[in-house]
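Worksheet: the structure to be examined is printed underneath.
Complex shown without one protein chain; remaining protein chains in place.
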Amino acid sequence: MISHRQQVTDMILSAKVLNNIQWSSVAQEIGLSKEWVTAACLGQMALNKEQAEKIGQIFNLSDEAVAWLQIVPYKGSLPTSVPTDPLIYRWYEVVNVYGSTIKELIHEEFGDGIMSAIDFSMDIQRESHENGDRVNVVLSGKFLPYKSY
Amino acid sequence: MISHRQQVTDMILSAKVLNNIQWSSVAQEIGLSKEWVTAACLGQMALNKEQAEKIGQIFNLSDEAVAWLQIVPYKGSLPTSVPTDPLIYRWYEVVNVYGSTIKELIHEEFGDGIMSAIDFSMDIQRESHENGDRVNVVLSGKFLPYKSY
Amino acid sequence: MISHRQQVTDMILSAKVLNNIQWSSVAQEIGLSKEWVTAACLGQMALNKEQAEKIGQIFNLSDEAVAWLQIVPYKGSLPTSVPTDPLIYRWYEVVNVYGSTIKELIHEEFGDGIMSAIDFSMDIQRESHENGDRVNVVLSGKFLPYKSY
Amino acid sequence: MISHRQQVTDMILSAKVLNNIQWSSVAQEIGLSKEWVTAACLGQMALNKEQAEKIGQIFNLSDEAVAWLQIVPYKGSLPTSVPTDPLIYRWYEVVNVYGSTIKELIHEEFGDGIMSAIDFSMDIQRESHENGDRVNVVLSGKFLPYKSY
Amino acid sequence: MISHRQQVTDMILSAKVLNNIQWSSVAQEIGLSKEWVTAACLGQMALNKEQAEKIGQIFNLSDEAVAWLQIVPYKGSLPTSVPTDPLIYRWYEVVNVYGSTIKELIHEEFGDGIMSAIDFSMDIQRESHENGDRVNVVLSGKFLPYKSY
Amino acid sequence: MISHRQQVTDMILSAKVLNNIQWSSVAQEIGLSKEWVTAACLGQMALNKEQAEKIGQIFNLSDEAVAWLQIVPYKGSLPTSVPTDPLIYRWYEVVNVYGSTIKELIHEEFGDGIMSAIDFSMDIQRESHENGDRVNVVLSGKFLPYKSY
Amino acid sequence: MISHRQQVTDMILSAKVLNNIQWSSVAQEIGLSKEWVTAACLGQMALNKEQAEKIGQIFNLSDEAVAWLQIVPYKGSLPTSVPTDPLIYRWYEVVNVYGSTIKELIHEEFGDGIMSAIDFSMDIQRESHENGDRVNVVLSGKFLPYKSY
Amino acid sequence: MISHRQQVTDMILSAKVLNNIQWSSVAQEIGLSKEWVTAACLGQMALNKEQAEKIGQIFNLSDEAVAWLQIVPYKGSLPTSVPTDPLIYRWYEVVNVYGSTIKELIHEEFGDGIMSAIDFSMDIQRESHENGDRVNVVLSGKFLPYKSY
Amino acid sequence: MISHRQQVTDMILSAKVLNNIQWSSVAQEIGLSKEWVTAACLGQMALNKEQAEKIGQIFNLSDEAVAWLQIVPYKGSLPTSVPTDPLIYRWYEVVNVYGSTIKELIHEEFGDGIMSAIDFSMDIQRESHENGDRVNVVLSGKFLPYKSY
Partner (left out) sequence: MISHRQQVTDMILSAKVLNNIQWSSVAQEIGLSKEWVTAACLGQMALNKEQAEKIGQIFNLSDEAVAWLQIVPYKGSLPTSVPTDPLIYRWYEVVNVYGSTIKELIHEEFGDGIMSAIDFSMDIQRESHENGDRVNVVLSGKFLPYKSY
C-alpha cells in the first residue's frame, strides 16, 4: 500500500543506484530539462500521465507508483529547516549572507514585489575555468509586483 | 561608541533613505558590482581602506564608522533561520524544494564536493519579457571537491 | 536617526492612539481598501510618494519618516513563528487544520501550482447573523501554475 | 491493529490514488461541502455513523477503519510548525504579513474578541479572470467577544 | 511616546510595587473579578473608558497610558513557549500530562468541539486543608461544537 | 516484545474503538475518577496490580501488557511543545494569556510557592446553560511554599 | 522606574563587582545558606522585608529596589533552554545522561511521584582530594507521590 | 540485525518488566553502584566484557546484544531538549532556577573552571523524615580549572 | 530494497560489532587515513569503486550496498543540532566558546575569508603525558579568501 509520495521516491532512488541510471539520461528520455525532471523524480513536482509512465518504465515502477507520480506532492526536500549537508548548506548560506542584498537590489530595480519561485526555472552548468571549474546556475523567476487595492 | 558593525549598517541605511541614494550609484563610484557593494554596505563583506573611505563620503560617516567598515563582520543578514519576508522566503523555498535536485545534479556532473559560497559571485539582471519582466540571477561558484586523504 | 521601518510603525501606532484615529478613515482619505492601507501603515507594504505624504499628515510624521514609508519593508508582522495572540492564532489554526484540505482542493481544481499571496487581496466584512454576527473574509489570489521546462 | 487515525487517513489516500476518486464526488455522495468532507477524510473532523459508512464504501475500508472515522482525531495536518509546501506556505505568509492588519480591523469593527475557527466554514471557488483565473476563498467565522466578569 | 501596551504594563507594575497595591483591591474598585482585572492590568484584556480611567487613577497613569488601556493588546503573557517559572510551568505540565485525557473526556461527553477560551472565566480560591491549604481553580468555558457544513 | 508503554496505550486505544468502550464505564469498574483512570490508560499514571488486571480484562490485554501498566511511564502526552489540536491548544492559550495573572494572584494570596501538579486532582463536568452548555473544570492542587534555608 | 526584577539583579551584580562582595559574606549577614541567599540576590527567590533591607544596605540599593526584592520574581536564570556556559552545561548534561537513571531509581525506591524542587535544598561544598579537589553537592527534595483519586 | 544500542536497551527494558527485575539487584550482582549500573543498562555507559556477560545472563540477551553492551553508546537519554516527564523536569528546573547560583558559588570557591560530569559520581538515597521522606542525592564531580596558556 | 545510505551504515555498524572490526585496520586495508575512512563508512563521504568493494568484503555487504557506498550521501552525522553526546558536545562547546576567537585570529592573519571544511583534513593522535594522556587533533583547511567582484 502506497500512502505517501516519499515511498515512490524511495523506489526511484533504489532503482537508480541498482541500475546506475543518470538523471541527465532520464531528462533526455522525457524531453525536458534535467533540473525539472530530477525535481519531479525526487517528489517535488507532479508529472502528467505520459511522463509518469515513462518514468515508470525507466525505474521499473508498479502501476500504483506511476499513479502516485501524477499526484501533486507535499513539497520541501530537506529534513531540517537549516540543512546540514554541506552542498545544500552553501545555498542556504548564500540566502542568509546575500538575502538582504537580493532584497535591496530587486526592489531598487522593480519596486515592491517578489521574484517568483513558481514561474521559475533553473539551469545548472559546468563552466571550465583554469583555476578550477565552476558551477554556474541561472535562476529565472518572473517578477510579481505587490499592488495596492 | 561603536561596538558592532550593525551600528554602521544602521547609519548607512538611515543616510540612504534621507538622501535617496541608489545602490547602483554607490557601486559605480566604488567601481565594483552592485551585488558585492550592497552586501558590503549591509555588513556582509569587509571593505579595504580606499573603499571604506569612499563609502564614508557617500553616506557621510564618521572616521570611527569608516574604521569599522574595514573589520570583517559577523555575517548572516536574516533575523530568523526561516526568513519571513516574502521576497527572501522565495529563495529559501527554492533551496528547500530544489535542494535535493541541486545536490544530485552537481554530484552527477562533478562528483563529491560543493559549489563554493566564498569563491562566488552573483549577478542580478532584469530580463524583459512579454508576459511580464523576469528577474534573472546568475550564481557562479567554484566547484570544490572532497578528496580522500 | 531612523534606521528601521519599525520605528515609523511605532510613531504611527502612538499617534493613532493619542488622536483616536480609525483605520477605515485613513483608508478613505487614501482612497484604497482598509486592508491594504492598514497593512501599509503597519509596515507590510510600501507606499508611493503621494500616499506617504498623506499618511504623514494624518499621523503627523517627520519628513524622514515619510521617506521611510516609501521604502519596501522587511515583511512579517508576527513576533513568533506560532502566534500567541488568540485572534491571530485562530488563523494559524485554520491553516494548520485545513492546510492539507486547501492543498487537495486547489490541486483538484487547478492542478499543480499555488494561490498567490502577492497578486492577492483581502476583504473583511461584518455579516449580521441572528446567532451572533460573523466575520466574513474574502481572500482572492491568482492561481500560479507550476510548469515543466 | 489500528491505533491512530493517521492509519485510516493513509488507507483513504491510498485508495483515492488507486481508484482516482475526486474529493468533490465524495462530497456530493455525502451531501456536504467539499471543504468539510475533505478535511474529515484527511483526519481533521469526526464523522457520524452514516457518513463514516459511506466513506467506508467509497474507499473500501474495513469495519475497524470505519469505527475510527467516528472518533474525534488529534487535529493539525502539517508536519512542521512553519509549513514547507509552497501552496500551504502562502497561507502561512498571509497570516504572517497580514496578521496584525486582520487583528486591527476586526477589533476596530467588533471590539475585543476573536473570529471563531470552530463555528467556521470555508468555501473555495475558481474565479475566471482574463489575466489568469483566481482562487477565491470565503472564510466565515462567528465573532466571539471577550467579556469582562 | 508610547507605542506598545507593554510600556503601560511596566508603568502599572512599577507603581504597584512602589505603592504596595493589591490586585484584589484594584478589582474591588473596578467591581469585577480579580482574575479579569489582573489580566487586564497585565496587558491581556482591553478596558472600557470608565475602567481605564479608574486604573489610571489607582496607578497614577498619564492620559496617553489611559488611552492605551482601551486598545486591544497583542495577547500572550509568557516570554518563552515553554514557561520557565515553576508556578506557571506546573500549569503547562498539567496541560502536557492531562492534555490527551481532557480531550478524551470532553469529546466523550460533548462530541467534537472545544472548550472556549474566550467565553471563559476563571476563579482562583484558597481552600483550607489540614494537610496544607490548597489552590482551587474553577475554569468555565462554553462548549463550542464543530458542525459539518 | 513490549519495550515502551506507548505500545500498551496503542493496544488500549485500538480495543476501545473496536469495542466502543467508554472511559466513564472503565472508571466505574475501577472505582476511581474518570480523570485519573483515563490518564492512566493513556500512559500518564502507573496502576497497581489490581487496577492493571482489571484494565487488562476490559481491554483484553496480554499479561506482558498488564505488567507494563504497573510501570511508571515517561509522562507527557503531547507530540509537540505547542499543541496543534484545537481543544488542547485552548488550554495552552489559557496558560499563555492568564499565566502571569495566575502567578500574581496565587502569590498575593499565598506568598512565594507553587500550586502542585502532583498532589493534584481535576474534575471535568458539564454545566447546563441556556446560552449553550459549558465545560466546568475544577483543578485542585496543594500549595507548596518555597522556604528559605 | 523599575518594572522588572532583572533591573535590581543588575544593580546587585554591579555593586558586587565594584565593592568586591562575596556571596558567602552576604549569606552570613542574612543568617541563611549561601545557596538560598545567592539565588535570592540573583532574582530567583523572594526576600522578606528584613532580609531585603539588609541586602539593600549591603549593595547600596534604593528603597524602590528594596521593595522589588520582596516581590516574587519570574524564575528561570538561564538565557537559553540548553545552557551554553560550560559549568552550567555540565549540570544539564548530568540531567540528560542520567535522567532516565534518576527516574528509574527514584521510582524503584518510592513508587510513582517526584522529588520536589520546591521543598528542596542544596548544599555545595569543596571536598579535598589528593587527585584534585572535588565539588560535592547535596540535593535534598521531599518525595511527592502521585495518588489516584 | 542490531545496529543501534537503543535496540539492546529495549531488550533489557522488556526483560526487566517481564521478569520483574530490580535495578538494585542487578547492581549487587555486578558489584557496582545502582546509579552507574542502571545508567549502563539504559545505554549511557559502556560495560566491560565481564560486566556485559553478567548483564546478558540477567536479562537473557543474545551474544550480539552482549557485544553491543561493550560499545560506547551515543549518550543522552531524553527525547526532547526540555524534558516533559515531571520527575526529570524538576531536575531541569533546578538547573534553570539555581544555574546562575551554582555558577557563582563554585567560581567563588574554586575560581574559573567546571565541576566534571565525567569524573563524577551520583548517590541517590531515601532519607526518612517525619514530614514525608526525602530523596537525597549526592553529586560529586572533580573540579577542573581553566588554565591560561 | 535500499533507498537511503543510512541503511548501509547500519549494516556496517552491525557487522563491525559482530566481528569486532577496528577502524584503524579498515583504514590500513584501504590505504588511507583512519579519519577519512571512518567518515566514509559512517556515511559522510563517497567511496570509489575499488574502495567500496574492499569495504564490502570487510563488512560482508551485498552488491547493492556496495553500489550505495559510491553514491554521495546526504551529510551530517548528528541527530540534533546541539549534540547531546558528551564527547561530541565538547567539540560543539569549543566552537561556541572559541568561535569568536577563531574568527578574529584567522581574519587577523589572513583577512576576510574562511578555513575550508572541504579542502580539509583531520588527524587524531594520542599524546602521552604524565598528567594523563591527551587527545591531539590537527585540523588543516585551505584558507579561502572572499574577493570583491
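Here the chain labels run A, B, C, D, E, F, G, H and I in written order, and each chain numbers its own residues starting at 1.
Heads up, the rule we're going with is that a contact is a pair of C-beta atoms (placed from the backbone, for glycine too) under 8 Å apart; a residue touches a chain by one contact, two chains touch by 3 or more.
As the structure is a prediction and not an experimental result, all values here were calculated from the model.
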item: Of B:32, B:67 or B:138, the one touching the omitted chain in the full complex; value: B:67
item: Omitted-chain contact residue, chosen from H:23, H:36, H:59 or H:92; value: H:36
item: Touching residues on chain H - with respect to the absent chain; value: 32-33, 35-36, 40, 45-46, 51, 72, 74, 103, 107, 111-114, 116, 118-119, 121, 144-149
item: Contact set of chain G toward the excluded chain (per top definition); value: 9-11, 13-14, 17-18, 20, 79-80, 82, 84-86
item: Where the missing chain touches chain A, by residue; value: 82, 84, 86, 89, 93, 96-97
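Here is the rule we use: only the chains that are shown with their structure count from here on.
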item: Inter-centroid spacing, chain I versus chain C (mean Cα positions, whole Å); value: 48
item: Interchain centroid distance [CA atoms averaged], chain E/chain I, Å; value: 53
item: Chain I residues counted as touching two or more neighbouring chains; value: 74, 82, 84, 86, 118
